[in-house]
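Only a single protein chain was left out; the remaining protein chains are all shown in position.
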Amino acid sequence: MIHALLVQGLQMALVLAIAPLVTGFVRVVKARLLRRRGPPLLQPYFDLARLARKEAVLAQNASWLFRAAPYLIFAATWVAAALVPTFATGLVFSWTADLIAITALLGSARFFLALAGMDVGTSFGGLGASREVMIASLAEPALIMIVFTLALVAGSTQLSTVAEHMLSAHVGLRVSLGLALIGLTMVAIAENARIPIDNPATHLELTMVHEAMVLEYSGRHLALIELAASLKLTLYLSLIACVFLPWGLAPAGAAPAVLALGMLAYGAKLALGGALLGLFETVIAKMRVFRVPDFLGAALMLGLLGTLLLFVSRSF
Amino acid sequence: MAVVVELWCVAALLALAVLAVPLSRAHAGSPIVYGGALVLSLIGLGNAVAALAAPAGTLALPLGLPGTGAHFRLDGLSAVFLAIVHLCGASASLYAIGYGRHADAPGRVLPFFPAFLAAMSLVLLADDAYSFLFAWESMSLASWALVIADHRAAENRRAAYVYLVMASFGTFLLMLAFGLLAGTAGIYDFVGLRAHPPAALVGGVVLGLALLGAGSKAGLVPLHAWLPLAHPAAPSHVSALMSAGMTKVAVYGFLRIVFDLMGPPQWWWGIPVLAAGAASAALGVLYALMQSDIKRALAYSTIENIGIVFVGLGLALAFTANALPAAGALALTAALFHALNHALFKSLLFFGAGAVLGATGVRDMERMGGLIHGMPVTAFAMLIACAAISALPPLNGFVSEWLIFQAILISPELPAWGLKLLVPAAGALLALAAALAAACFVRLYGISFLGRPRGPQAAAAREVDRWQLGAMLALAGLCVLAGVLPGLVIDAMAPAVAALTGARMPPQAGVAWLSIIPVAESRSSYNGLLVLVFVAGSAALVAAAIHRFASRAVRRAPAWDCGFPNAGLRTQYTASSFAQPIRRVFGATVFSAREQIHMPPPGDLSPARFRLRLVDPAWDGLYLPLARAVWALSGRMNALQYLSIRRYLALVFGALVLLLLVLALWG
Partner (left out) sequence: MGSLVFDVAHLLAGGLVLLSLVMLYQDRLPALIRMFALQAVVLTLSVSWQAYAQGAPHLYVTAAIALAFKAIIIPIALQRIVVRLGLHREVETALSIGPTMVAGIALVALSMVVMLRVTAEADPLAREDLAFALSVVLLGLLMMVTRRNAVSQVVGFMSLENGLILAAAGAKGMPLVVEISVAFSVLVAFIVIGIFLFRIRERFDTVDSAALDRFREGQR
């Protein structure tokens, strides 16, 4: 029990500690691909520390919701990230929330983020919130359908069970899993506001969604929202790694050496995922906003197709 | 006995309705009537909760038709729905003690409110077809009287007219359904009907009639068109009662006829129910997203939630028919749980809309904004309701949708091919509906409560009185409670579910840490309490850490807005501009949305104009053709008014011979 609690606590601390590193790593990869030197790897940590030390500037008519939202967004994202197995399965609280609940927790974070964007009553905030809910209204069902696919293959919506099932021999190559992987990648790109859906590095009216919502935030509030965004990216990378690359995950009650091995494997997987993401973002152009529904609609259709195949025949 | 207590409550409510006629002229009449309704609803609620696990009690009274009498019965299913309806009634009464004081014609509301409550209870207690239909029609009439309470607005008169037509249509179909069930033997009490389930073909027809009849009352697409007109037209506490309570009575009617009276289901019965439910869920929320009238948006969202309930019912039918009773129990529990949840948060939402309406005098969201400053407590309660209806953990709306998803994940075991194709599609539509509901309620809350006031009324809004706040906060508390302790609700519903499906979900009382496990622990589990504790704990932890170690300084400044702050209130996003991206994605196909932009040429100082047209396909595709057909038919029938006496006699004679022929051939 103590061991399990320790692993759970370690996991919570780990995702929080490395989340800015993942963001920084992707930035470095993108910069190197463009033959720029780019910011230092640890720049996101410096940014967070600087923001947290500053005073928070609130708009004159900001309400209590505006001040409470960053804490809620951060907490919901952190809890969700803590429940995705990163280096070990069999987390002690993994039965608290299954994959559907993790999806919904991210939905809670987004709900409050969109509301916070509308609180001050500026045109940019409304713009961001409006586009965000449009993207979410397609990305969330797509994610749910992908979860259905995984759950039907593994016979469970518990992420630990799914990961253990993926490690077992009789999974094989499956068409529906391939569809789920593609769909999940598309959803992850959209949900994390990456190119081609949104560009996290600009402040231009035509290109921003996420940044438009958080425009009024400053100081510690902004730091929390940035950290939550990094956590979300880490969460999606861990999720893809845990389901589709489950090798190296330490089983429940494993010895410290195995845990260390799991952590090494996890680091490698994150590095791989981050590098691929940076590469993808470099070679692709940003989409028009009204092309996004087609993109996410395709992800939804892939998820639906994967589920359908599993419904009609168990051998897909 | 519980059934006697319930009937006494009904009688007392009816007496209160009569008393309300003279009382409505008195100054203190309104608090007395609503207070009385509150006390009686609470008594009924306690009684119904106590009856949840008790054996069924019956009572026959020498009322109604001679020879048959009136039969009443209180079993687990009735108790579940009685509890829901009494909960709605109690909260609406509490709210109305404050809200009703502003009514300008209390005589048009006060007598019908207790009568409406009594009629709903009576439907749930009826144990023979005659009492059931009588109570059903009384419920329709009482609510109709409440819809037309504010009869000066032409819009309300039209709503009431459409409602009356649709309610009569629904009752007519149910009458036919009971007629078919009764068969030639003419059995009208439910005990007898239960003993003589109909043949397969007749059963299918009765299912269709029950789906149309009860579904029109509940607001299933495409029979929903009256609902968004009628529910918002009534005073807000009645809107809450209609949306939260009366639609559940309709669900009960469907359950009673299809699950209880018709014997074992056929394999295909789930298909039409599932299809209608999934279509209602997706379309209802899309309509809701396009509305700028706050109460109408809420009414459309009722259609969505009823759709979710019917998806659960359809799954339960499919599972029970295909010999998977445990899965059927899961789906039915999910549907009942969602019915309860919807009653809780939809009441709260309508109360909040009523509070806003009372404080500002407007229903149009485009003229609200910034209400969170003037009405902080209302805004807090509404935030909980919006989060709950958007199916966000750890609130209650999420639990029931999660249970339905779990039921969908069992359904590959269904053998029928039609179901194999329909169930994943329904699942996708349900997921879409849940995500769109979140968008819809971000919009509703963000436009009306956040931002800057869009009109003088919104700027001057002040908090409502204690009674209304009390009702809202109580319901918000129940939303949280049902979300973090879902095991209690599931266990409380188990007897009713077991009676209908022959199985029950695994008992949740003994599960560690109060989590819920719908099928098996390795398959899925969820713990709302721990999610709440974790989220609250980590938020508190990080807040404390930052305030302690980093900075706690705050400065107020003008809004930044990317360097171009514009003080004009018109630069804010409006309700319709917020919905525009989603309208572009779905609108063109679903309700043939047309946007016309008239942009004056450069140099011309006239304003640019933007015009938006939306069509509800149900009106154009179903209602208008029907209305035209009725009109044409009545034109033809008009000739019958000018016949000679000999021709009238010939008509009567012909009808007589026809009936005799039918009797000769059928008997």
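So that you can tell them apart, the chains are marked A and B in the order they are listed, and the count of residues begins at 1 in each.
Operating definition for what follows: contacts are C-beta pairs under 8 Å (C-beta built on N, C-alpha and C of every residue); 3 or more make two chains touch, one makes a residue touch a chain.
Remember, it's a predicted structure, so these values are computed and weren't measured experimentally.
In the full complex, the chain left out of view touches A, B.
Of the candidate positions B:Thr589, B:Ser606 or B:Ser644, contact with the hidden chain is made by B:Thr589. One of A:Gly38, A:Gly155 or A:Gly178 touches the chain omitted from the figure, and that residue is A:Gly178. Remark: the omitted chain is touched by one listed residue; of B:Trp417, B:Trp513, B:Phe610 or B:Phe653 this is B:Trp417. Residues of chain A in contact with the chain left out of this view: 172-175, 178-179, 182, 293-294, 297-298, 301-302, 304-305, 308-309, 312-313, 315-316. Mapped onto chain B, the footprint of the missing chain covers residues 417, 420-421, 585, 589.
The rule is simple: only the chains that are shown with their structure count from here on.
Measuring from the averaged C-alpha position of chain A to that of chain B gives a distance of 35 Å. Partner chain B is touched in their complex by these residues of chain A: 52-61, 63-65, 71-72, 74-76, 78-79, 82, 93, 95-98, 100-101, 104-105, 107-108, 110-111, 114-115, 118-127, 129-131, 133-134, 136-141, 144-145, 148, 151-152, 155-158, 161, 203, 205, 215-216, 218-220, 223-224, 289-290, 293, 300, 303-304, 307-308, 310-312, 314. Contact residues on chain B toward chain A in their complex (touch as defined above): 369-370, 372-373, 376, 379, 383, 387, 390-393, 398, 402, 405-406, 408-409, 411-412, 417, 420-421, 423-425, 427-428, 431-432, 434-436, 438-439, 442-443, 445-447, 450-452, 515, 521-527, 530-531, 534-539, 542-543, 546, 550-551, 553-562, 565-566, 569, 571-573, 577-582, 584-585.
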